[in-house]
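Of the protein chains in this complex, all but one are displayed in their positions.
Let's look at subunit A:
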Amino acid sequence: MYSRYARRYARLVTMPSTAPSPKRSAPLAQGGAPSHTLTDVTASDSTLRRFLHGLPGVDAVGLEARAASLGTRSIKTTSKAYAIDLAISMVDLTTLEGADTPGKVRALGAKAAHPDPTDRTTPTTAAVCVYPDMVAVAKEAVAGSGVKVASVATAFPAGRAALEVKLADVRDAVAAGADEIDMVIDRGAFLSGHYLKVHDEIVAVKEACGTSARLKVIFETGELSTYDNIRRASWLGMLAGADFIKTSTGKVAVNATPANTLLMLEAVRDFRAQTGVQIGVKPAGGIRTSKDAIKFLVLVNETAGEDWLDNHWFRFGASSLLNDLLMQRQKLATGRYSGPDYVTVD
């Protein structure tokens, strides 16, 4: 049934989500601002609004049907082994609890560097993701393993703080050695239509990240309420210079879904087509099983393309997912179903 819908709506869904190109090309990128052909749409609040509202509307039924139909692919044997290893290498192993202790972060770092101590051929995860005050501990824990340290910042998860406070938060994390900063956008400003405010905030945070840290911009898709808003937010984030766009914080009821991730993948694909700049995607929250993870990888391959099948361009924000991936990996290696006794408790 889904496949029939998918065929019917395929053209609508895969239709480029680009807006009419701006009338005159941008003169020159100014300090800090990204250098691509769309810079002049951010010249003022009204041009930005006109651009974002000029993006084609999202066909919600078609989008969900396509996401569902791509989720029915059967990935087995060697493909599955490849997908599981790829997924492990894309995990941002996350702990964002009020009760995080240095000990817990060190344990997490050890796990990121050697996800399965019984099998050293297991790839390392992409990064560990912690609160800013734990960055130094995490950095020490993963030293020498190639695992990056990501830190949430800008008053995560609500983002309800003054800009100066947010920037101080970011500088603090970067100074402690964070390789990646996960910021949250000001959803209040976005929903009330102050797009330029959101944009300028992302630009300011990007500047605070400097050259050493990549910036992931979290939209909290569960709070944006419509697919149109998610598409607008994606373009807004990319225009402002995000290195990654990320679905959610994992702290609200609705987190990463195949449909909203598909929408964001379309956005990065179209953005690269228009500007030549490649941007990463990170679904976060609610991805718990290997099966789910593989579905997301199918989405990536079929939407954005193979260029994104790398942990430089695609990540999973998750904590419990890794254990399931490891259990599946053990099953493939030994032929026996594994159990939670054979992976760490975290």
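Worth pointing out:
Throughout what follows, a contact is a pair of C-beta atoms (placed from the backbone, for glycine too) under 8 Å apart; a residue touches a chain by one contact, two chains touch by 3 or more; residues count from 1.
Everything that follows uses one rule, which is that contacts and distances are computed from a predicted model.
The listed choices are "Aldehyde dehydrogenase family protein", "Diguanylate phosphodiesterase", "Cytochrome c oxidase subunit I" or "Sorbitol/mannitol transport system permease protein"; the UniProt protein name belonging to the chain that is not shown reads "Aldehyde dehydrogenase family protein". Considering the full assembly, A:Pro340 is the residue among A:Gly54, A:Gly146 or A:Pro340 that touches the omitted chain.
If you put the missing chain back, the residues of subunit A touching it would be 330, 335-342.
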